[in-house]
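All protein chains but one are shown at their positions in the complex.
Chain IDs A, B and C follow the sequence of writing; residue 1 opens each chain.
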Amino acid sequence: MAYRAGVVGGSGYAGAELLRLLAGHPEIEVVQVTADSNAGAAVGDLYPSLLPAYERLQFSPLDAADLAGLDLVFATMPHGASQALLPGLLDHVGHAIDLGADFRLPPDVYSRWYGEPHTAPEVADRFAYGLVELYRDEIASHTHVASPGCYPTAVNLACAPLLALELVEPRVIADAVSGVSGAGRGLKTTSLFSEANENVSAYGLLTHRHTAEMELVLTKVAGQPVQVLFTPHLVPTTRGILATCYARPATTGLSTARLLEHYREFYENDPCVVVVDEPSGTKATYGANVVHVTVRFDARTETVVAIAAEDNLVKGAAGQMIQAANLLVGLPETTGLPLLGIQP
Amino acid sequence: MAYRAGVVGGSGYAGAELLRLLAGHPEIEVVQVTADSNAGAAVGDLYPSLLPAYERLQFSPLDAADLAGLDLVFATMPHGASQALLPGLLDHVGHAIDLGADFRLPPDVYSRWYGEPHTAPEVADRFAYGLVELYRDEIASHTHVASPGCYPTAVNLACAPLLALELVEPRVIADAVSGVSGAGRGLKTTSLFSEANENVSAYGLLTHRHTAEMELVLTKVAGQPVQVLFTPHLVPTTRGILATCYARPATTGLSTARLLEHYREFYENDPCVVVVDEPSGTKATYGANVVHVTVRFDARTETVVAIAAEDNLVKGAAGQMIQAANLLVGLPETTGLPLLGIQP
Amino acid sequence: MAYRAGVVGGSGYAGAELLRLLAGHPEIEVVQVTADSNAGAAVGDLYPSLLPAYERLQFSPLDAADLAGLDLVFATMPHGASQALLPGLLDHVGHAIDLGADFRLPPDVYSRWYGEPHTAPEVADRFAYGLVELYRDEIASHTHVASPGCYPTAVNLACAPLLALELVEPRVIADAVSGVSGAGRGLKTTSLFSEANENVSAYGLLTHRHTAEMELVLTKVAGQPVQVLFTPHLVPTTRGILATCYARPATTGLSTARLLEHYREFYENDPCVVVVDEPSGTKATYGANVVHVTVRFDARTETVVAIAAEDNLVKGAAGQMIQAANLLVGLPETTGLPLLGIQP
Partner (left out) sequence: MAYRAGVVGGSGYAGAELLRLLAGHPEIEVVQVTADSNAGAAVGDLYPSLLPAYERLQFSPLDAADLAGLDLVFATMPHGASQALLPGLLDHVGHAIDLGADFRLPPDVYSRWYGEPHTAPEVADRFAYGLVELYRDEIASHTHVASPGCYPTAVNLACAPLLALELVEPRVIADAVSGVSGAGRGLKTTSLFSEANENVSAYGLLTHRHTAEMELVLTKVAGQPVQVLFTPHLVPTTRGILATCYARPATTGLSTARLLEHYREFYENDPCVVVVDEPSGTKATYGANVVHVTVRFDARTETVVAIAAEDNLVKGAAGQMIQAANLLVGLPETTGLPLLGIQP
């Protein structure tokens, strides 16, 4: 194996998914996995699914010294934790790929949406935003990556062509649903099976923090300020995000056929974006590092509808981290990443 | 029992739900249930859940002559079938409550959205639209009722106060999800467990027929033409519709608190509408004849968001039919109807 | 209302189900509901489903003094808690119906299976075991009831006729599955949606505490010691227990037809037991206070198979408590209890 990797926060769902995917990666070997809350437990105790590849691996307590010298550090921790850990590590590891919100947003935007000061603004510009499809240049010129949130990945890839090509007005309504794994492995009443099963509910109305990341990315893509109203919903699936986005046309002559063409062109060099004529369900992406997108123009109400489906733990988390890591070390971006969803 | 009732199309999901609810109704007795495709089968063979109340009842073939003389006929048939059956029956039964689309829309609107001529336009005006909360007067002055579709019930009750009070512009985006029972008991690949489970997908983009019913009702409520863009999604629940609706304010000075007040006032005499501060999930309505609604004003993006949750088989179908039937015969509208959802 | 009732531990799932069912009971009124962990919260905050009946009711902290004088106290607390609360209350309330394990078993058996001393053995004989179908006489001669566990209700009703009629040997294998609500509303990793969904697992192998209750009841029914090997499994449903039980014949001349006849006779006066020819799924019992049972004799392997389905929160918990309470106060046992499952 060419690269030695550590997974920080490995007992959470994104961490476990990193372990699963990296076990199939031909060039990256996991040599350490930390999990403060589960330190000492065997990986296979929490995830028997991983036994065939990690029969003897145990979760270690988090110790920055143990990570120094690794080629790749994948960090999946609650927001706030990366600011504490990573600044001291950046010069001692090959590349850090961080799934926390800490370095996704400019520090002042972070402070505003997360309601707390940013404690490491000085290293913020050492991270590229890791949405490969829209930030390839930035990633190429950085050593470290702040990997996007799950909802923003879906919404941004659904809407980017519309805004980049100035086809719609810079106001987007993003209505999305997520499976329960998006809330992580932590113990919350709303994450209980008996609460979430046979139930659909809206939450985080008007104020969900991922809104900031959508506006940041779409603003960059559009070259003008874009406003997003984002409504997330919880649905009874383990995985999967489906985002249905609405915007008003900014040009005449739109049609569904023409929009689909634009999308195919826009993403023609992006193996992880699948443009489909008919909207794919989230199941088409289950376990795979892909986003399926489609688009419609409704002449009757003069509205553009763009839809994206993804697996929140893969393209929305662990898979996307590996996709960026591949670029950081110079591998083809899909190395080791499944692109076929598991259906049914 | 005061009233003798027949259920037409009783082997489908709305029919079975009618049988369940009517078994607990103190004034209505089911004396006949028809189901062409399952004629001869015992009710308990298809729905063992119903055995304690209908141990010996069998599905009969549909024969209009058998229905003549009944006080109440509840019809749940595919669209098109009511036009054939009901015109000849209207003078021979006390009241018909029809769940088909046939008499919900003006005949010309029906023809346009359902792509087929309406064969009984002459009896259309004998039916009131059965959305009790908004059509009490019409129901009072009619003998028969065309009961609303499941999606329109949720969307219309979510948005009616906004449009009635001229708080928003007459353009609504209605983004909704439905459980799989909305597609009925018919055999369709998309209704298979293995297709629908752990999957969310959009369908019927731009053209779902329920759009017509939303525009019709909201236009009446608003007193001006209202346009609706409706996007339905399929989620892995058996029951439940959640509609999240967006509109732009038509007035200044809006706030969430003020909107909630408007809603509480608007629905203060409606026992089947529960206005909640925090959005209820669909589970809060499971098995019950209620719609839970809430509303938000987002000053940042100047958008009003209205949310409704219901059980598509109860308030979205069988329960609403009984609610209207109660009015038709002069009973309190909630007679025999559960209002508490089964949670968890 | 004839009877004033309190619900202790009302914020848990059995407590919420008591509130739902009692709201529809014609003779019992809930005047108090306690929930230490959620004291001060409105019932409708945790269970918006209950809003139409309990708009203003709040959870109180548990205080025995507040319960004194009530006609009925329904207690649903973790095992151990009833021993502390109830002894001092028994003389000050009309009837206590306790869902804890504390008074279901003889104190010494309790100590052995629950691994802790029983602190109130002196009041144990003031409780009848509340499995109405098999303990009507005991309930008639007692003032208080210890209501059975969810698994034992299913297994015992499935097997009682076999053992009472000496049709099988006194050794039973009980293989059962339960929905996740059986584990309650407490925060446990195994109860998380993402852990339980699309997953089936065995647990509590060889040592599940409900075994004691099965052996106790079946031994009484059989008039000789009965041994049970019980294997519970967790399945991704919210509600529902299905028990499949195996025993060897103790007599010749068995046939499925004859066994079904025996079952019909045995339960002919039990409105909450539905004997079915074909095995009902758990959904047939959803929300209803019924157990559906069937039985088979396999001549090839000389084995009897008995199957029971129930809703663990109704006949397996809250409904059964009300069924016993009805008897205690002299009402027909099904008063206020739905017998029709919600299907689909």
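By our rule, a residue touches a chain if its C-beta (ideal position, glycine included) is under 8 Å from a C-beta of that chain, and two chains touch if they have at least 3 such contacts.
As the structure is a computational prediction, the values presented were derived from the model and not from experiment.
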Of A:Ala64, A:Val276 or A:Val329, the one touching the omitted chain in the full complex: A:Val276
Residue among C:Val177, C:Ala222, C:Ala288 or C:Leu339 touching the omitted chain: C:Val177
Sole residue of C:Ser11, C:Ser194, C:Asn289 or C:Thr334 that reaches the chain not shown, by the stated touch rule: C:Ser194
Contacting the left-out chain in the complete assembly, out of A:Ala247, A:Leu260 or A:Ala288: A:Ala288
Residues of subunit B (touch criterion as defined above) contacting the omitted chain: 13, 179-181, 185, 187-189, 191-198, 236-238
Absent-chain interface as seen on subunit A, which is shown: 13, 16, 20, 23-24, 44, 47-53, 181, 185, 197-198, 238-239, 271, 274, 276, 278, 280-281, 283-288, 290, 292, 313, 338-344
Touching residues on subunit C - with respect to the absent chain: 171, 173, 175, 177, 179, 194-195, 197-203, 205-206, 227-229, 231, 233-240, 242, 244, 246, 279-283, 286, 296, 298, 300-301, 303, 305, 307, 309, 344
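The rule we apply is simple: only the chains that are shown with their structure count from here on.
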Same vs different contact residues, subunit B with subunit C, by half of numbers used: same
Centroid comparison with subunit C (C-alpha atoms), farthest chain: A
Length of the line joining the C-alpha centres of subunit A and subunit C, rounded to whole Å: 45
Gap in Å, rounded to a whole number, between the CA centres of subunit B and subunit A: 38
Cα-centroid distance, subunit B relative to subunit C, in whole angstrom: 36
Subunit B, residues touching no fewer than two other chains: 197-198, 238-239, 280-281, 283, 286, 344
